[in-house]
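A protein chain is absent from this complex, but the other protein chains hold their places.
Note that the chains take the letters A and B in the order they are written out, and that residue 1 is the start of every chain.
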Amino acid sequence: MTWKEVEIEIRKKFKKRWKRWYAHSPIRVYVDIDTADLLEWGHFLIEKVSARFITASAMDTPRNEIEILYHFAFYGLPQVLSLRVCVPKEKLEIESMARILKGAEWIEREMAELFGIRFIGHPNPKRLLLPEDWPEGKYPLRRDP
Amino acid sequence: MTIGKKTFTRSLWVYHLGTGSCNNCDIEILDCLTPRFDIERFGMVLVGSPRHADVLLVTGNMTLKNIPRVKRVYEQMAKPGWVVAIGTCSLDHGIFRESYVAPQKVCEILPVDVYVPGCPPKPEAIILGMAQLISKIQKQS
Partner (left out) sequence: MSEVIPVGPYHPLQEEPEFFRLHVEGEVVTKLEIELGYNHRGIEKLAESQTWDQVVFLVERICGICSTSHPSASVRAMEDLGHISPPERAQYIRTIICELERIHSHLLWLGLAGHFLGYNTLWMWTWKTREWVCDILEKISGNRQSYAMFKVGGVRRDIAEEDIPWIFSTLDKLKPYLDLFYGAVMDDPVLHARTKGIGVLTLEQAKAYCVVGPTARASGLEVDIRKEDPYFAYPWVKWNVCVEKEGDVFAKVMVRIRELYESVHIIEQCLREMKPGPIDAQVKELPPGEGIGRAEAPRGEVYHYIVSDGSNRPVRYKVRAPSYVNVFSNEVACVGYSLADAVLILAAVDPCYCCTERMTVIQKGVASSIQWKDLIRLSHEKTRRVQKRIGK
């Protein structure tokens, strides 16, 4: 599959159901989507256009929300597609991608303990990296006090 | 020199303990075993258990998760025993000075006898450190 074909498939499936499609370069694409659509996008990318989940990254923002990016590569193509979802800090929870994809398990556990995000339906929501006696409620990568 | 001292300085058995390092120092320690540097000609052997060790070679930042384990290993080591801190991380954290998971230095947890700086220290430097340890043992009465 070429990147053009991948784009056509994505546009056919999702029409314009995204908030923003930004191509920083021919091989780096960022798509801002709604939180509710995340699992549908993940399933479509993996099953229909041979994507590979690379990792996910969360970031604290001054806008009172946490931005999470799910990064996908494509077998045989140089492109990276990053899906951006924003989760409000008052209700810091999102559907877990690990429910449909084994490779997302560990990174979601890491984001949960470093940012305090709750991943609904995660198969194994234990601590991953921080020590057992690390105090609850203290998230190292959050910037608010 | 007493017999005890003769035995120690002629064949020190070392146990390697990594406490949150990037592995460079650990590879260089193992490099000392390989034919080019061959630390075994000095009688030094890497052992599999701290109970058999005379010297603890510590590398790494002493991350929080490692502290109880390191203390237990040190207790298991038969005394008299010595500790050698290898690499900048085990000296004073180096580039990881402000990390949130490494609040204490190795020398605050264990009594260090010899420091070998470097990132990573070359095998020659590690051998020099061991030689300094041997002369320190010889001077101790």
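We take it that a residue touches a chain if its C-beta (ideal position, glycine included) is under 8 Å from a C-beta of that chain, and two chains touch if they have at least 3 such contacts.
For clarity, every value in this text was computed on a predicted model and none was experimentally measured.
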Residue, one of B:T9, B:N61 or B:S90, that touches the chain absent here: B:N61
Those residues of subunit A which, in the complete complex, touch the missing chain: 24-25, 27-28, 30, 52-55, 57, 59, 69, 71, 73, 75-78, 80, 82, 101-103, 105-107, 127-131, 140-141
Hidden partner interface residues of subunit B, rising order: 15-31, 34-36, 46-50, 59-61, 63, 65-66, 69, 72-73, 95-96, 98-102, 119-120, 122
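Note that only the chains that are shown with their structure count from here on.
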Centre-of-Cα separation between subunit B and subunit A, whole angstrom: 42
Residues of subunit B defined as touching subunit A within the complex: 63-65, 100-101
Partner subunit B, residues of subunit A touching it in the complex: 130-134, 140
